[in-house]
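Here the complex is missing a single protein chain, while all its other protein chains stay put.
Up next is chain A:
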Amino acid sequence: MESASPFASGPPRQRPAMVSNPTSVVQTPLIGRSMAPSSSVPLPSPFGSALPGFSRPAATPLASRPPPPGAIPQGPIAGNGPRIPGFTAPRTLPPPSVQPAPPSAASSSIRPPTPYASATQDSGLQSYPGSPPSGASVATLPMPFVGPPASQQFGRPPTSQPLFSGPPRSQPPFAGAQYLQRPMAGSTNSQLPLAGPPTSQSPFLGPPTSQPPFTGPPTSQPPRPNTPQPPFAGLPTPQQFGGPSTQTLTGPPISQFVGPPTSQPYAGRSSSPSQMATPSSQPFSMPPTVGTSFGSPVWPSQPGQMVPSLPGNVQAPPRMFGMPPGMPGQPIPPVLPAMGHSALAGPQVSTQSKIDPNQIPRPLPNSSITIFETRQGNQANVPPSATSIFVVKDNGNCSPRLMRCTLNQIPCTGDLLSTSSMPFALMVQPLALPHPSDDPIPVVDFGESGPVRCSRCKSYINAFMRFIDHGRTFVCNLCGFTNETPRDYLCNLGPDGRRRDADERLELCKGTVEFVATREYMVRDPMPAVFFFLIDVSLNAIQTGATAAACSAISQSLADLPDGPRTMVGIATFDCSIHFYNLRRASQQPLMLIVPDIHDVYTPLHTDVVVPLTECRQSVEQLLESIPSLFENNKVSDSAFGAAIKAGFLALKPTGGKLLVFQSVLPSVGIGSLSSREAEGRTNASAGDKEAHKLLQPADKTLKTMAIEFAEYQVCVDIFITAQTFVDIASISVVPGTTGGQVYYYYPFSALSDPGKLYNDLRWNLSRPQGFEAVMRVRCSQGLQVQEYAGSFCKRIPTDIDLPAIDCEKTIMVTFKHDDKFQENSECAFQCALLYTTVYGERRIRVINLSLPCTSMLTNLFRTADLDTQFACILKQAASSIPVNSLSQVREQITNLCINILHAYRKFCATVSSSGQLILPEALKLLPLYTLALVKSIGLRNDGRFDDRSYWASHVMSLSISLAVPLVYPRMISIHDLTAKENDGSLSSSNIPLSSEHINDDGIYLLENGEDCLIYVGNMVNPDTLQKLFGVTSVDGLPTQLVLQQFDNDLSEKLSDVMNEIRQQRCSYLRLRLCKKGDPSGMHFMSYMIEDKTAGGLSYVEFLVHVHRQIQTKMA
């Protein structure tokens, strides 16, 4: 694990333990420095205790798991990509071949979704292997619908494809696969659910369960994500699955889909409604009982229900698909997860009711762990979903954590790309946290000469450079230039054309390596780790307790700063003037140096403002302790934020470093002072919304200019905003946004509940893996060129970006454009080089390589599309456009993008299917849901505060993929029944769709998006539950400012465990807020119910209908 940490040299850094606030009401105390974060806290701090590194269930489990699941070794992976229904049959074909192997190999490589694995195991189903065969049968079911869902679920289904190889080749495999499997196995159900690519498929989990009963028909059903369905089971399942399945079979089905179709499937549902209700509840409850795999639990209940329905379903579907039948042969059509198409088709009027909300695609998180080999057989594997848990084996391509592309096959031409409408970008998270079991990133030292580089494009030596002429020359994989091999790097080639030492030389076999930088890469000695804290001590900050919280947080975080003499700290406070402190004074009292000129700031001392931590720890701590009392009676309400950061910058100028600013009010005086634009905005709003977005733009260029100067001197600014009012984040966030920093926002700051998060945020900020004075550049093969970088950085020359600081969470988006064509069978390479200084003062070059195959087939593009990455890309683009365009425009753009992508798929890859169907590419089946969620997100909602929106935008710009999805599409779980769920405490199993119909008055729900954590308490909650969780007996007794304590009972402990797990997973402490039904907080909670119809937006079903209609229009 240690080695895995990016900073090889340094001691391994752990994630900060999030300190939970269990016992005492006041969090801060808990945080008490005395306590070792992890150990001290009663509740195992999420990160701390549990995971040394990042303990996730991780490795061990894998190991333990039976090979079976794994069965789908690499092959499957390859297949996975293709899985997508439609996917080029041809493509798939190859996999098939592979797949066959899988079964056998299975045991060994099994990386596939462990989850499944478990499921499968339990069920005893053969899982994939089996499925494929079924696939064959499926094949017969031409219908994408069925197929797709199935496939989705199976995710891995690819495996199935191979099986189908024959007829089904194409999509059918999936669909078929599922079906097939079921039939075959009978037990299949389990497989199916599992099979599905963890993320997407998971939703279907439920269905699988149901399937079993149906056996034959069930196959179709499995797709249903929602376990709840069982109730409908009968109808719903059939529809969806059945639909598909049937489709293949019967022509008629088609009709159904079209106009009527809706009726049918839904009809079924509609009839079932009653069932629905119950079922919904059941599903959840059910699974828990089973405990084992998700799939299995379901079964029991479902069977009964399902069975009956099935028949009908089955029939129905066939009709619907009628059209498809012909399809079977066609590889493409099947692609679609045939989900609601029928429903959609029907969209009009009555239809809605007919769409079964439980059947539509939803993310199905999966807590199982897969093993991902980046390349196999000299081919790039399609990485698992960014939000799933996986272990990376680096065999040539980089870990997808570090860099992944929206498309896993690169379009040969720009036209092909634009036809697909999909975004083409790379998400680079160069210092991303590895999984503890990931291959460590090797450090390679070339000695004096430095790493070998292409003499033309200066790209670094990597596994894809081709050595020729007995190794005397090598061809750059990026620019194609033939270079002389340096003499001391010579090595003969083996019979396979590779260098004989290729496997020993890590830079020639690993996708990611770190080179030790030579003098040539340094302008000066590597900078020390310098941290300068700037604390707002104006009236407001003092009175709200923000200052005290900041001081306490800093004081406790000192222990987490890197050890050693190179770690320096400095502290300053500010109100309408800036107060520095001489920290190296021998005397007992701190010495405060006030800089009153806030229009022309300067540092008051040459030395002793920034001091080595080891020498002055005591005085620093003492100072932090006394700051709140020093300013206890401060009456100054103004804040010279701009001047303060400038002053802090001047103190850091000689070395560079991190400037951490705690700000509580609108900067009102001095350089870069701001006015309360929000108020103006409000009054103008009546005149029209047109100019509103301008409030999301910085007020002026002052801060930007300053920020650029900061970046030049390697100063990174992080800002912790503990505000009660408007602070103009739009203007302020420019500084962190330009210097590689980030904004933390606590609004409205509560001295009771926020210090815990403040501390944990700060702690993680300081202790997470990070680097300084970094320069990053992404190179790509000839044929492409970098179009733009997006994220938190400063760009002074077109090709490079400057990152005064870079940490494990910062993600940079790089977009590309074609300037030439690729050959069909060539590979397109990307290389990201990050030159940085570690916290221990070592200069390193991290080189991240990714080589992806090129394709001229649109289906391949869709098959290997990476939903999470694409969505992250769309999200960032939306964030960057809200300051420029009006909200309605942005929302329209996003919706149109979604429609265009689906339309492209519909038009070019699923032409065969009925126009009445909404056909979604398997890989992108959640795109509409995410798009809807994005449209309804804080950033794009009309009713958002400007600061919230600005914060959202700035937060999103450097957000990692794995956090981007939950930010927009949060996770909701019920907690009143936590103890009833036996499933090994994994969160993911019990996600509830974000729809108010799943919220019961007697329930307590937890919703988190990686930032905030809302706990919703219904008004009919069992007092006993309240007592257990919150220590109060009635809803009315709940405090408005929630501090979660751990009580001595199972439920409370369970909740703590859950909280900790979430915190650990998100690397965020989460802001807890209590929401009660019937008061504004409850309304706030409900605003996260994305699937609901709201004043400002469509319900999920309506949205699907809308999308479908738009596509139909375009098709016509």
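The rule we apply is simple: contacts are C-beta pairs under 8 Å (C-beta built on N, C-alpha and C of every residue); 3 or more make two chains touch, one makes a residue touch a chain; residues count from 1.
In the analysis below, contacts and distances are computed from a predicted model.
Enquirer: Leaving aside the chains you can see, what is the UniProt protein name of the one that's missing? Options: "Protein DIS3 homolog", "Protein transport protein SEC23", "Centromere protein W" or "Phosphatidylinositol glycan anchor biosynthesis, class U".
Expert: Checked against "Protein DIS3 homolog", "Protein transport protein SEC23", "Centromere protein W" or "Phosphatidylinositol glycan anchor biosynthesis, class U": the hidden chain maps to "Protein transport protein SEC23".
Enquirer: Out of A:449, A:589, A:705 or A:785, which residue would touch the omitted chain in the full complex?
Expert: Going through A:449, A:589, A:705 or A:785 one by one, A:589 is the residue touching the chain not shown.
Enquirer: Can you tell me which of A:374, A:485 or A:577 touches the chain that was removed from the display?
Expert: A:577
Enquirer: May I ask which residue of A:451, A:528, A:604 or A:928 touches the chain that does not appear here?
Expert: Per the contact definition at the top, the residue touching the missing chain is A:604.
Enquirer: Who touches the missing chain here, A:487, A:524 or A:635?
Expert: Of these options, the touching residue for the absent chain is A:635.
Enquirer: Which chain A residues touch the hidden chain?
Expert: 576-577, 580, 585-587, 589-597, 600, 602, 604-608, 626, 629-630, 635-638, 669
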